[in-house]
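The chains shown are only part of the set, and none of them has been moved.
Letters A, B and C mark the chains as written, and numbering starts fresh at 1 in each.
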Amino acid sequence: MEKLVYATRRERFNAAHKLWHDEWDEAKNFETFGKCSNPNWHGHNYELFITVKGVPDATTGYCMDLKYLSTIVKTQVINKLDHKNLNMDVEFMKGMKTSTENVAIAIWEQLEELVNEKGCQLHCIKVTETENQYVEYYGGK
Amino acid sequence: MEKLVYATRRERFNAAHKLWHDEWDEAKNFETFGKCSNPNWHGHNYELFITVKGVPDATTGYCMDLKYLSTIVKTQVINKLDHKNLNMDVEFMKGMKTSTENVAIAIWEQLEELVNEKGCQLHCIKVTETENQYVEYYGGK
Amino acid sequence: MEKLVYATRRERFNAAHKLWHDEWDEAKNFETFGKCSNPNWHGHNYELFITVKGVPDATTGYCMDLKYLSTIVKTQVINKLDHKNLNMDVEFMKGMKTSTENVAIAIWEQLEELVNEKGCQLHCIKVTETENQYVEYYGGK
């Protein structure tokens, strides 16, 4: 019988953003997004937790080499988000609101294929925005 | 295809309580509940994590406005528990043992309808009693 | 209707280990396991989270007495792992690679029966190796 295990790697990035709808004026943006709509931006220390699931390999004991996972995540995600402006600098967020919900979905889409081709499955992307708020995405389920 | 996201808000409350069964004497209470049965109470810094699930709105990027969620939770739950005695002061805990399990169930019942009528679903109530113990409630499933 | 609740207890152990495949030489071990293959060992402050699920008892409000759970875990697991060498000193890890994945599986197997005979079910074993890596095991599902 195969034994599924869930392994999680944490990475971090520090970024600026604002919540802003271009078709609205500043007052309407403030009414909807509150202080998150400050025109001159604000920012966060985001934490990113990537969970993969798989069966541990008999020789290594790993379901996935988390050093390898970390390398993928740094190349595909962290290097593109860290010390950036999520609204202005990130190709894969273009045209999306930079809510934590959307950040999690966008990160999932950067990683899903690269994880799955290694024989594991991407299970969850969790993004922590502050110590009081976080979002989890399981591929839409 | 709709993309479900799970968003979590953390709140906190500091409360006194004891674990105590009225039909037992002090010795029997101590035998069952240990030091948690101290007649003169003890207390905790509780952490409360409220998880809702929903599909992010195209305009806001939110599955639910967590500022609004925080307002509901403060009004319905935190203001009634914070700096209170869970056994004596809380209408919605009357007649229940104040185990963390029951605290989580009772909080779920205060919030379920109010969350669900906003187009999201309440997914999980997690209550942390100490750094070593916490409880999660998913509506009974 | 019965109301399932999930209750979690945290325990900790500090242990030495290395990731090492006996049939390989030092270079091949280093290539696969990196610095985790240091022949003279390294170590971690492991955190262990044991989650059980059950219906709270009407009298106690507990789904399981977590003091009792803690006693089982200390006797069956912590006393055998804490301040030990996972590769050399632990009977129930003999012949297994000491990856965090395998540590979680082995701990599950020590606890499953003892938890389940108390009317609760073992739900999850989570083992945190560093602040950046952890593993969860739900019995193989």
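By definition in this document, a residue touches a chain if its C-beta (ideal position, glycine included) is under 8 Å from a C-beta of that chain, and two chains touch if they have at least 3 such contacts.
Treat the numbers as computed from the prediction; the structure is a model and nothing was measured.
> So we've got 3 copies placed here, but how many does the whole thing have in this file?
If we count all chains in the complex, we get 6 identical copies.
We take it that only the chains that are shown with their structure count from here on.
> List, in ascending order, every residue of chain C touching at least 2 other chains.
none
> Which residues of chain B touch chain A in their complex?
These residues of chain B touch chain A: 1-11, 51, 56, 59-63, 66-67.
> Could you please specify the touching residues of chain A with respect to chain B in the complex?
That would be residues 19, 21, 32-34, 96-102, 104-105, 131-138, 140-141 of chain A.
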